[in-house]
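Missing here is one protein chain; the remaining ones are kept as they sit in the complex.
Letters A, B and C mark the chains as written, and numbering starts fresh at 1 in each.
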Amino acid sequence: MRLYEYEAKRIFARRGLPVPPGVVIDRNSYQNLDKVIYPVVIKAQAFAGGRGKSGLIQFASDHTEALEKISNLLGQEHAGYTIDRVLVEQKITIKQELYLAVIIDRLEHRYLIMTSRQGGVEIEEVAQTSPQALLKYHLNPGSVIAPFMARKVASGLRLNGPLLNAGTELVLGLYRLFLGYDCKVAEINPLVVSDDDRLFALDAKVDLDEDAMYRHPDLKELGITARHEVGELTERERIAKRAGIPYVDLDGDIGVFPGGAGFGIAAIDLIQHYGGRPANFMDSGGAPTQEKLRTMLGLLLDNPRVKAIFGARFGGISRCDDWARAVVQYVVENRPTKPMIMRMAGNMEEQGRKIIEQAKSVHAEFFKKIKVYAYDMPIEEVIKETIRAAQEEKQ
Amino acid sequence: MRLYEYEAKRIFARRGLPVPPGVVIDRNSYQNLDKVIYPVVIKAQAFAGGRGKSGLIQFASDHTEALEKISNLLGQEHAGYTIDRVLVEQKITIKQELYLAVIIDRLEHRYLIMTSRQGGVEIEEVAQTSPQALLKYHLNPGSVIAPFMARKVASGLRLNGPLLNAGTELVLGLYRLFLGYDCKVAEINPLVVSDDDRLFALDAKVDLDEDAMYRHPDLKELGITARHEVGELTERERIAKRAGIPYVDLDGDIGVFPGGAGFGIAAIDLIQHYGGRPANFMDSGGAPTQEKLRTMLGLLLDNPRVKAIFGARFGGISRCDDWARAVVQYVVENRPTKPMIMRMAGNMEEQGRKIIEQAKSVHAEFFKKIKVYAYDMPIEEVIKETIRAAQEEKQ
Amino acid sequence: MAIIIDNNIETIVQGVTGTNAALHTKFMLEYGTKIVGGVTPGKVGQEVEGIPVYDTVMDCLAEHPNATVSSVWVPPRFAKDAILEAIDAGIKTIIVITERIPVHDMLYARCVAQEKGIMIIGGNTPGVISPGKALIGMLPKIAFQPGRIGTVARSGAVTYYVANSLNLAGLGESTSVGLGGDPILGTNFEDVLRLFEHDDETDAVVMAGEIGGVYEELAAPYIKEMSKPVIAYITGKAAPQGKRLGHAGAIIEGKMGTAASKIIALEKYGALIAQTLSEIPGLVKKTLGRDVS
Partner (left out) sequence: MAIIIDNNIETIVQGVTGTNAALHTKFMLEYGTKIVGGVTPGKVGQEVEGIPVYDTVMDCLAEHPNATVSSVWVPPRFAKDAILEAIDAGIKTIIVITERIPVHDMLYARCVAQEKGIMIIGGNTPGVISPGKALIGMLPKIAFQPGRIGTVARSGAVTYYVANSLNLAGLGESTSVGLGGDPILGTNFEDVLRLFEHDDETDAVVMAGEIGGVYEELAAPYIKEMSKPVIAYITGKAAPQGKRLGHAGAIIEGKMGTAASKIIALEKYGALIAQTLSEIPGLVKKTLGRDVS
């Protein structure tokens, strides 16, 4: 889960890593601007590389200039998200830009400390154009870092004299932060040497493991809570998250109600492959309760963009009878008018089928647009029929 | 550095290990007795095995009885030390006594967790009479303990049901305390299961590494400061400690002023071997300053028991000229009247000799009883002469 | 002999008293899997489906010394410890059903396992099945039939649908392996491809990957070395960037882990690419040049 720069820097500050003095400003906290020392850098808080080029980083030498530029930035749209906050920091005079990161090496399954004397540019670029400028130090998962190791890293950045010790402390601190907060990435780019020979983390990128956040209750104190890996949640995504349902809004018109995350991914592919447009990704997880199944159906059917529902249940961990019961109860209580084209196979299929047949016979009118196919109907045929149903609805 | 039971239990409590509720009482804090729940156990705080047999552990069922027994215990002499404090704890009804310890295995150079279902007796006894009752688990130095490992230990104690989890937590806690406070020993004997199926550390033995105490500033908060490995310091030992001089009071009449700890140990042996009685152990450490050397001499010469001084300097790290200068200055300023028989050899011996010869020629009267032999005089002859000098002084 | 599990292996269940684990212990026993013991700390003396429960894996193996495989069903915060315990006790293959294990925990457990030559499958694996012989995990038996096609997939449901489409076309599986949906996996595609390559009960392999990570790309070069055909089905072509799709591992991070990059890598080294589930059996039959069952 990628943090905003200001969030990452709050963690840095808590761990004693050197960040420039600064304040966070949103529409309701312009008064924070009184605390800064000019000249300042104004940095829009957005998940974007090359913020400088996109005008998302600006400079101001006095209050009036800062105010104008901040109010200009706030509310801007960028890559689909609105800029709600800026970080205003005292401007550091830069003598040198370096790169320092601790990441998980997915090939080696080990931790990797990476440094470069070419900081301030995309590290992927450095890796391609001058790989010899990139120094790498591997550590085994879970292992502590010895001070000498950190000193080796700092020395590799050719920091010396008092800067060597400052650099050593910084490497120790960043590695311990990486380990201590279950990070996937902890990156400083650029790490700068100021004109008065101090080190500063000018930018900070932290990527947390959402599945380990329970171990770090202090993140909440810092205002950091679970969300998308990158970016904010939509309203429906928030509702789903609260209910423990993995759910992502897409921009199509076919609601996807699958069982299992992997097939959820396959389903949106197949819908697209056959010319339809999925409205969402969803995962029922291992063995969903009936209540959870009904919440899931509600999320789809209440979405005005959704014209038809594609549903699939391969009863493995979860049972077809439970699934059928949930579907029937939802339909009877909510009387949805959108077509629902579904397939049910696997464990307890027969019992599930009986439940649905019985409901149909009692409430035939509610089930007019609802189909539940069986094992012998290939899943892709079900998808094609859903796409046709959605197109008919639109007309 | 061995802690008193009440000190060890304060650390236990801080780390969440289960100790019976209790209070510490000395001559000035009888009022603490108001907080206890009867019946109670009254435990004299002394470094002694088998306190029960020596009457150092007593029981009381009400306030009057407790008061009487406590005032009886306080001030008692035991193995050379006065009992200044008692620990008064709620009496636990014992269903079972176990043994649990984390120690450093000096043979293997690893950590060792030891358990036994035969708790409450000296573990050395168990080791001799029924070694199969002793379970041992080794861990590598510095390594963290996995919960499953702790569970294995608890399971080896045949704790089960809810007690298994309580035992697992206790093993985890004790091991982490051992590692976290740089312990040489962290022992619970007995670890008891109470009649209501709870675990309690009924006794607690903690042995700290004095050389690592700088890492644990919170020990000071708990009132734990450096002292002898076992036992309190004498007044002279306290003065020496403050000055950074390893010094131990012995009960003889020959002051020992050696260079180096190892030869200090040899010197007290040799004095004894030749029929003398050393008044102290002392170590000048690596390269003592002149000021430190003068403090050392003062410690010996101000001791009324001391009749003569044996001195030795083998100039290695330290230089003979520095040593000679310190001796001369002390003598000139303090005009000691006790005989000082010494030998000086090694680095800068010649320069040192000149300094002493010159002082002698100026202040002949102060140096009447002072001899400084050279390289060619065997050290044991110097010792013999010192013993003779001490005997003459006594007459 | 089938890969990983066969009808003669003895297995234990860690976290056996949990609801899901207990239910699937029943299903596994019904399938014929030899479960000899279960482990839940503090519950020694209980039984689950007639299987004795122990406090520790060590205690369990003391009674059942031939058990070599364990499945782990404990909550995610206990998964690392359960795996380490199994390794310490001498288990050789650890099938980790638990999902959403913290990344650092799994990296550590993986590192220990690798040092000691222990196989971990998962986390978040649906399990492994050698149809007609043994099943460890929560795969629905109805989705599988004995045959000579090896399958390996990241996702559980995709494992079922792949087998399902093979079965509907008259093909069956030698072994189906779920690698798991977590981002750090104990066993990856290449490991399983190597096992199938050397398995004389397997004629061809279907591998089903999805967005996220680089395990598919890493396996690609080995496909060229293989004598057996590999049919690859990769999902997530329609996935948005930067959002986890249910599985902790199913996320496109920056330029890494897209369906396109995986398909390009696999195709380059000779895998046949299925665009849909329904294309899979046709490609298998075509490449084998005959009707196999």
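FYI, a residue touches a chain if its C-beta (ideal position, glycine included) is under 8 Å from a C-beta of that chain, and two chains touch if they have at least 3 such contacts.
From a predicted model like this one, the values you see are computed outputs, not experimental measurements.
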Fill in the blank from the handout: Of the chains on display, those the missing one touches are A, B
Handout entry: Per the touch definition above, residue among B:264, B:311, B:336 or B:352 touching the missing chain
Key = B:264
Problem - Of B:84, B:97, B:209 or B:393, the one touching the omitted chain in the full complex - result: B:209
Practice task
Return the single residue from A:164, A:185 or A:243 that touches the missing chain.
Solution key: A:164
Handout entry: Missing-partner contacts on chain A, residue numbers
Key = 146-149, 151-152, 155, 160-162, 164-165, 168
Completion exercise
Had the left-out chain been drawn, it would touch chain B at residues 2, 47, 104, 106-107, 109-111, 124, 140-142, 179, 182, 184, 209-212, 214-215, 228-231, 246, 248, 250, 258-266, 268-273, 278, 281-283, 285-287, 314-317, 345-347, 349, 375, 378-380
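FYI, only the chains that are shown with their structure count from here on.
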Exercise for the section: Pick one for the touching-chains graph, please: line, ring, star, complete, other. Expected result: line
Completion exercise
Busiest interface, judged by C-beta pairs in contact, is A-C
Problem - Distance from chain C to chain B - Cα centre to Cα centre, in angstrom - result: 58
